[in-house]
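For reference, the structure I am asking about is given below.
Yeah, one chain of the complex is gone here, protein chain that is, but the others are all in their spots.
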Amino acid sequence: MTLAVRNITVRYGPKTVIEDLNADAVPGALTAIVGPNGSGKSTLIKAICGDLPYTGQITLNGTDVATAQPWELAGLRGVLPQASTLAFPFHAIEVVRIGLTSGPDAEHHHRAEAALARVGLAGYANRYYQELSGGEQQRVQLARVLAQVWSPGTADGPRWLMLDEPVSSLDIAHQLQVMTIARNFARAGGGVIAVMHDLNLTALFADHVLVMAEGQLLASGHPAEVMTDDVLSRAYGCTLRVNTAPTDTIPYILPHCAAPHAAE
Amino acid sequence: MALADHLPQSRVARARILHGWLALALILVSLFSLTVGATEVSLGPALWKLATGEALTRMEAIVLWDIRMPRLILGLLVGSALAVGGAVMQGLFRNPLADPGLVGVSAGAGLGAITAIVLAGLAPLWLSRIAGDQLVPIAAFFGGWASTILLYRVSTRRGRTSVATMLLAGIALGALAGALSGILVYMSDDRQLRDLTFWGLGSLGGASWAKVVAAGPIIALALIAACTLGRGLNGLALGEATAAHIGLNVQRVKGLAILTVAAATGAAVAVSGAIGFIGIVVPHLLRLGTGPDHRPLLINAALLGALLLVLADVIARVIIAPAELPIGIVTAVLGAPVFLWILLRQRGMVDL
Partner (left out) sequence: MDRRDFIALSLALAATQPSRALAAAQDTIAIGGDVTEIVYALEQQHRLLARDATSTYPPEAQALPDVGYMRRLSAEGVLSFAPSLIISAEGAGPPEVIDILRAASVDYVEVPDGYDAEAITAKITAVGEALDVPDAAQALADQTAAALDTALARASETNGTPKRVMFILSTQGGRIMASGTGTGADGIIGMAGGTNAISQFEGYKPLSDEAASAAAPDVILMMDRSGDHASTDEELFSLPALQATPAAQNRSVVRMDGLFLLGFGPRTAGAVTALNRALYPA
């Protein structure tokens, strides 16, 4: 009951974006994928979600992603895309309910309401989606994904959240809120895969980190093991120092102290 | 608390309630359309005669049964087909301004009809014998269908349809169909030219039981198919990738949507020519009133489309009686200002 990525190669036309990559993720943990722009991290999560053709094999809870029916995968995992568009003037609650594919309307209704409340948008049910701020829209989309995979662990196995840069359009308080929701999902037995841009938030929330560079997996392990000067400097192609305060007087702000449970 | 609990549902619930009101209004308008006309024949007295066992006059029988009834049924079919075709197309393209005319379905159907009118003399004898008077409608349907399939082939790569490519290809296809139609128009003789002009304007004036039989089953199938598309189109509104993520078979939804549009638009255009604005105005008004959820929207679109077209036909029939206006003129006069209003209102809202 894990995510297993075996010998994955993804090509866009003649360009090889990911080459012969192997990776694993387990439920109960938040797995972050980090790496510089163009390293293939978004491509990897798209392949995991079944959006891209690839060679090799990806299995989720033992189900082959390439051959599974859309509804089978939808029962296993929810996907929060990097950016979402919406064509018609739906209300926030209606967007959340679109994510609910089975069960009676009344149950949908309550779960959708609860999902909105969980992302801090309890009063926003009947607001037009298009009139919300970018961050609010992103949280509505998260609520939609949460409503789809409401229970992290089921008798049939864990469910998964696939988050592609979930906090990129959010302010710092909402970044912490969303990452806490994701981590709580993992604590409750679900699996979380998140493509992350922010290394501090990664260090703060991830249980497992996959560092990618140039379509390959550079390192994999606990944040403390892989987020080292050496690995990060190689991955991002610039000199990075972990746990070192700047020498001059420029103020620097870290989210660590705002997330009281981060230390556990 | 209980009330607040149910508030979020209200738009869909309101849309469901609207089914009933629209159906009721549709029945009333249908009865009204059977009652008024250029002759003094009216539905009430004729029904009374039927009830009392008295024979109808020949005039009553012909006016009610051969003129108004097929015309009403054709109006219901065409109106619902145009509105549902528009709503499905807009859902498919995730653009509230999309219209079957936009992706070349109407142009393809038009090319089919023109081909049939101009080349009818050259058609093999067995074909014209089988098709008879229905040659033009059938050719129009196949024209719309063929252009939809061609469009799908052009814009689909590795089982995925790009909406942008499809839109552009549709414009190109429409231009191509228009150009081929132009060549055929040049080849046509004077008499055929008159038929073409007549066909192009859009009218229910040629309504007959034969046309009802020709278009009815196709439109009925399209309407039934559309009713299964509600959830799929809701998902597509979030984008193709997200639609797949929530468990939809996106390719199947899109394929069925394309077929539905081709069938509804092709059949409607075939029997009544090009009638504009129903396909774009009806879904838009409904989205304003009861929200964009496609499950109730498609049903309401069928009802309101039929209602408005039958009403427009009553206007077309009585306003300059004993002559009549082409219904395309009536829908354009009523629909174009609404369309402009939509454009003005939505300038900031439409993103594709």
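Order of writing sets the chain letters: A and B. Residues in each chain are counted from 1.
Operating definition for what follows: a residue touches a chain if its C-beta (ideal position, glycine included) is under 8 Å from a C-beta of that chain, and two chains touch if they have at least 3 such contacts.
None of these values were measured; they are calculated from a predicted model.
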> Touched by the hidden chain, which of the shown chains?
Replying inline: B
> Thinking of the whole complex, not just what is shown, which of B:R68, B:R94, B:R231 or B:K254 touches the missing chain?
Replying inline: B:R68
> For chain B, which residues touch the unseen chain?
Replying inline: 37-40, 58-59, 62-63, 66-68, 133, 186, 188-191, 193-195, 197-198, 203, 205-208, 210-211, 317, 320-324, 326
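Assume only the chains that are shown with their structure count from here on.
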> Which whole number of Å gives the spacing of the CA centres of chain A and chain B?
Replying inline: 44
> What part of chain B is in contact with chain A in the complex they form?
Replying inline: 5-9, 11-12, 94-96, 158, 231, 234-235, 237-239, 241-242, 244-250, 287, 291-293, 349, 351
>> For the complex, give me every residue of chain A touching chain B.
In response: 49-51, 53, 69-71, 73-75, 78-79, 81, 84-91, 93-95, 98-99, 101, 105, 109-110, 112-113, 125-126, 130, 144, 148
